[in-house]
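Working notes for the structure below.
Every protein chain except one is present and positioned as in the full complex.
Order as written gives the chain letters A and B; numbering starts at 1 within each chain.
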Amino acid sequence: MTTPATTLPQHLLSAGDLSREGALLILDTAEELARVADRPIKKLPTLRGRTVVNLFFEDSTRTRTSFEVAAKRLSADVINFSAKGSSVSKGESLKDTALTLEAMGADAVVCRHGASGAPHRLANWIRGSVVNAGDGTHEHPTQALLDAYTMRNRLGRIEQLRVAIVGDVLHSRVARSNVLLLSTLGAEVTVVAPPTLLPVGVEHWPCAVSYDLDGVLPKSDVVMMLRVQRERMYGGFFPTTREYSRRYGLDARRMATLPDDAIVMHPGPMNRGVEIAAEVADSVRSTIVEQVANGVSVRMAVLYLLLGGAYPDEIARSAHDFAGASVA
Amino acid sequence: MPDWIIRGARLLGANPTDLFIVGGELVDSAPIGAQVLDADGLIALPGLVDLHTHLREPGREDAETVETGTLAAALGGFTAVHAMANTEPVADVAGVVEQVWRLGVEAGHCDVHPVGAVTVGLRGEQLAELGAMADSAARVRVFSDDGHCVHDPLLMRRALEYVKAFDGVVAQHAQDPRLTEGAQMNEGAQSARLGLAGWPAVAEEAVIARDCLLAAHVGSRVHFCHVSTAGSVEIVRWAKRKGWNVTAEVTPHHLLLSDDVVASYDPVFKVNPPLRSSEDVEALRDALADGTIDAVATDHAPHALEDKETEWAAAAFGMTGLETALSVVAAAMVETGRLDWSGVADRMSVRPARIGRLTAQGQPLLPGAPANLVLVDPSARVVVDPSTSASRSRNTPYAGRELPARVVATFLRGRPTVLDGKPA
Partner (left out) sequence: MSVHPPARPPQRPVTGDPAAARTVLDAADVGRALTRIAHEIVERNHGAGDVVILGIPTRGVSLAQRIGARVSAIEADGAGGDASPGLPIGSVDVTMYRDDLRLRGVRALESTDIPADGIDGKVVVLVDDVLFSGRTVRAALDALSDLGRPRAVQLAVLVDRGHRELPIRADYVGKNIPTSLTETVHVLLDETDGRDAVLLGPADLERRDAR
């Protein structure tokens, strides 16, 4: 029998680890929890006594704050462990950090790291749940979840939605997570980029590939613009930001070729003028602001579903005392 | 030194026979008062020769020393190892290679043949004193900048020419530095999924193609370290068909593991060259079977715990391999029917000895030959336990895995270095 407890894995490391049921469970739970933001008392007692550690090896005030608000709204204790500067280069290794967190009794560790796979290693060394808040160029599962939530909220569905993901797919963890999650949820995804910014092996991904933004836009319900770093110019990925913008930037002219109800998304932070024009970012089609609010609800859902029940060892101990519970 | 009678060993997997050791050599009649070793069911091979090992001394004795590394080698059935030059200081002068050679003699577990660096400090700018190293007590014949590629084509040409004077060989670590900047794993479907910077096969193949042509042009021989892709195999095959003096080695791990295992992000699988696709593994097995690849060389690369127990991008490249090499080859090649024990002897002893110009190694086990041999139990199965390794380091990719075949005894010039699977 599947229950919420068995629908989700212990750790949220990759969007690819979520089944369709698991992903929908998170989105439905987030929808319910979103209402907490409208109440005078924006708090639920559910994770009282649980400790959530924000382990951020990379600066990200936005994501860290989002997780912090989410944890606090569920009454969890939050510890912010900014390991920037105390990472491997300074001698305290990822493993030592993990052992410290174990000693702190962390029930969940929200980990952002510059190296792909760092949360996977962490999961080997701690008892609690690891939530990947972005690892290198690998994945950012809660971003994909809040993006899916936003799409469903605005457009009423995800199944068969035509989604275009545009930009530096090669280096984007947001792209990877979104391609996996959206295809699990039944959307039709197309990635659009210059050939240099697509990974070798993208042909095996559950999405279509195009080099032609103008051809894809009129057939898209959702356009997700990825941030493009100017420094990529020096790796030979594109000659100049001007040429990149001209061929792959979403400006007002291109926005007008979108279907009437299409929305424009961006995980942030934006490079206004490079991948997205200011008037597009500020238009009514843009979901950029609500993505932030949705992030809190989605992260509340993830934390609740991972920490809101018993751990297996707690279940084993309590099984002696009684024969399970039912509503009464 | 006591004499030995080895009873009932299957020479290269053939019918059981007796071997007699007197004065460090094989003789044709049983000596009186000799020690007897019952080799019933065991296979006798010439002592294994490793063309590619990192003993880390001088400089990184926390990871391995000549003493611990050669003991690991003996336990793996090796009677000779070539110690790569990327030590601290680099083995680019006679003094350092002689030091390493002497440490090997003192340890006494197996012969150590130091490899000399091709360029000063492995920096790829200026030739090292190759002649001095050749003339030294270490009698260096194999030269390599392993760890780095000799990527300047002119410098590689000069090195290939220069070593002809003393029958030396340049062993190239084929890796175009520009195509592999920041690379972490094989470039392919896995690297795209895992978000790790890709290491394209062409970075190895392009260098191999270039150096085959260069060696042919200047009439020199060239050897390629740790060949890892199907494309590299095809290029070597093509060069040999043209009659060029090209040799190649493959590591045990590239015969057994593909890049699927990297999905765990466990840096024990991080290695240079990276683990490749399963198609590449198949091509390497075929090439070792048909002799396109001449030798198995371990590229034993011990690393301290803190260099491996970390996130992938920060971890060092390399796996240990001396103690498991024969078992891995048995699993990948013998159990799959691609190579018999005679073939194993050829690829792990005869040809590597020839490439290294070691006249006392890789000889047929006949009277008059030096008694460098290994006795193997082909039916044993062992679960790999890194905590019992003789190597100072624990970074083996086979932890917990069951592998076939076990080295029972190793003899170095008639003296046992390993008996009953343990140091003698």
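The criterion applied here is as follows: contacts are C-beta pairs under 8 Å (C-beta built on N, C-alpha and C of every residue); 3 or more make two chains touch, one makes a residue touch a chain.
Since we're looking at a predicted model, the values are computed, not measured.
*Asks:* I'd like to know which visible chains would be in contact with the absent chain if the whole complex were considered.
*Replies:* A
*Asks:* Which candidate, A:Glu32, A:Glu203 or A:Asp261, sits in contact with the chain we can't see?
*Replies:* Residue touching the absent chain, from the options given: A:Glu32.
*Asks:* Any idea which of A:Ala70, A:Ala123, A:Met151 or A:Val280 touches the chain not displayed?
*Replies:* Touching the chain that is not displayed is residue A:Ala123.
*Asks:* For chain A, which residues reach the chain that was dropped from this view?
*Replies:* Interface residues of chain A facing the absent chain: 1-6, 9-10, 25, 28-29, 32-33, 35, 39-41, 43-46, 123-125, 127, 304-315, 318, 321-328.
By our rule, only the chains that are shown with their structure count from here on.
*Asks:* For chain A versus chain B, what separation do you get between their C-alpha means, in angstrom?
*Replies:* Averaging C-alpha atoms per chain gives centres 45 Å apart.
*Asks:* Which residues, counting only chain B, touch chain A once they are in their complex?
*Replies:* Listed in rising order, the residues are 184, 187-198, 200, 264-266, 306, 309-314.
*Asks:* How about chain A: which of its residues touch chain B in the complex?
*Replies:* 88, 93-95, 113-118, 120-121, 135-139, 173, 176, 199-202, 204-205
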